[in-house]
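Just passing along the structure, written as structure tokens.
Every protein chain except one is present and positioned as in the full complex.
The letters A, B and C name the chains in turn, as written, and every chain counts its residues from 1.
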């Protein structure tokens, strides 16, 4: 795929829940689970999005949040969108694994879960109508903050239960950074390797500008998937991120700025 | 090989006759017989030269004529010279052939003669001490204007004799353009295909500047080897060539300018 | 779908034009280029007196483009008069390219060429590597551009195109000066730079003149921006030149605002039939993207 954005047709749009749509794009991208692309809306902006379906068509699952995703939600099948990538390292699949997805965090994890169909999958959301991919993963362990579907509670509680059973050796996670931080801490306690897919504001997407830096690492290139050995040294993991100006702020301020 | 000149070592210099040396260069160039390279002497000039030995080392056989070749003759083994190429189309070897070389014109023909060792080779020069490669081609039919070695007369006379015998179907030639013109006319008379290697002042060497143009053809790219069908249409073949300014002049004036 | 183009009254069967300095030394090479599909051809620039130009190497290819410092070698007005006779025989318009140091130098050549069948005259005020000419002589300032253009337009019987430099700070202003001087069109751009390539083993610059102008793919984004700027500054048509090697490149130039497309280095990258190739690729793209003509997309990015 070209390093410059290429305009590709949206072949299909599916509504995953009231806030989330999946866009299927007329382009085949050779990607690993966890890799991402940069989507371009001419004259609007360009943003990173994980690949949620890898194949003849490329699927991107998007939650409506701010200006860019609103504009995406206004697109119809047959219209075109710019795309470049794939970027980032992606997940390394391993046996005896547990996948912990928070909200839209299932997007980059979904292609991994399909590859490792004997792994444990935990999908958590705030409430029932936030859930996605429940049909794609009928064996998933669903958990909601309010118990409107699946178990009531947090993904981290369910993870601890599985870890206590003893045969899990690797944990994969993506979701709100606070959740991922907790998942990591649990893994550390149990001496288990963790792979977390981080999210930072991006510009280049290929490791040049430094905008997406966490602890001396560019999330776009050495990440987005970061392993325990690096997470351990990243003081900013779960605590700080950079605004568009490059200003480093507490993760809560960053999240507010992003209207998540 | 790079499109920019590369400096390569002169491994050996052999004196072919009082006026001609062969320079062996520490570079292996994949070339066809008849192709040429551009040799660069930093701060002096850059000129086209045929490849006279193709192999682990590349041989260039040079006659001392003007400023550039004088400077080359001042070079010692171990010194470096710039080279880029190969350029041009080269000869297409065919069965039942006769090769007609005038003077230094044997340089581009020599690698062809080695490839087709059952062809007839005619080598002509003004006088004995102008002859080169007589040891390389012990079976050559040698002819000199003054009869100091080989037959007395012109290459064209010898060619006519061979053609009369009847089994020659192709003629290859390089040498003074007046000679080549005569060779071509003889071939036309006998209805035989001729491949002539033309020589024009060159700049780019790869078909961009138009400096080496003859009859709408760039000698550096569609040549230097031109076949009968094109020779037939080239009014300037044997009659006109261009000076450095691009001015088109009679071939005699061009030759004088070149101090040949 | 046809690509016929009207360039200030000159009818072109397609918008591709051979750029000056590439192949254009003889009538027979112009013929070759026209047979290979060019909509028009430009001759190598002619000065009053013959010029030998710089010493070799004068033209080289590097990783991302070409570099040249030919130094305006040309046979002079009298050489040109011998060479470019009966241009009406050719199947496409031929443009003269005329250079000079002072306005009188230009007009002497233009008057001399007056009886030949050139369809237009291009004046490059933009060469970056020949002392006395172009940017090295400040011909690319708005003032000099106005002065020379005025004189040339007065002497010429055919449309005049002024060829600009991408190295000029405000190319829009220079284009406005040319328009004010009476130019019928703007050619944008000449080579970029100058640049220098050093052969480190020789510890010497590789060009005979040490420096040279860049052309080819490396300069395309700059050429496109220049055409964009010029389009925003003047009403006269633009010949977009610089790094065009494919039909898509040509479309890009048209979208930036070009009426016609100059092709030079493209000859090196895709052969003499680069003109036919580019035209076919343009047609295919236009049809595939449901446009009907080049007019529809000309300058579209300015909207």
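Here, a contact is a pair of C-beta atoms (placed from the backbone, for glycine too) under 8 Å apart; a residue touches a chain by one contact, two chains touch by 3 or more.
Everything quoted here is computed from the prediction, not taken from an experiment.
Visitor: Among the chains you can see, which ones touch the chain that has been omitted?
Guide: Its contacts among the visible chains are A, C.
Visitor: Of the residues listed, C:158, C:251 or C:278, which one is in contact with the missing chain?
Guide: Within the whole complex, the residue contacting the unshown chain is C:251.
Visitor: From the list A:24, A:40 or A:133, which touches the chain that is not on show?
Guide: Checking each option in A:24, A:40 or A:133, the one touching the absent chain turns out to be A:40.
Visitor: Looking beyond the chains shown, say which of C:15, C:159 or C:193 touches the absent one.
Guide: For the chain that is not drawn, the touching residue is C:193.
Visitor: Tell me which stretches of chain A touch the chain missing from the display.
Guide: 3-7, 38, 40, 42-43, 45-47, 80, 82, 84, 203-204, 206-211, 213, 215-218, 242-248
Visitor: By the contact definition given up top, give the residues of chain C that touch the hidden chain.
Guide: Interface residues of chain C facing the absent chain: 62-65, 67, 135, 167-169, 192-198, 200-201, 203-205, 211-212, 214, 217-222, 224-225, 228, 248, 251-252, 255-256, 285, 289, 297, 300-301.
As a convention for this text, only the chains that are shown with their structure count from here on.
Visitor: What's the contact topology between the chains, one of line, ring, star, complete, other?
Guide: other
Visitor: Where the centre of all protein Cα atoms falls, which chain's Cα centre is nearest to that point?
Guide: Of all chains shown, the one whose C-alpha centroid lies nearest the global centroid is C.
Visitor: Can you work out the whole-Å distance between the CA centroids of chain A and chain C?
Guide: Roughly 51 Å separates the two chain centres.
Visitor: Averaging over Cα atoms per chain, report the distance between chain B and chain C in Å.
Guide: 35
Visitor: State, to the nearest whole Å, the distance from the C-alpha centre of chain A to the C-alpha centre of chain B.
Guide: From the centre of chain A to the centre of chain B is 67 Å.
Visitor: Spell out, as numbers or ranges, the residues of chain C touching 2 or more other chains.
Guide: Not one residue in chain C touches at least two other chains.
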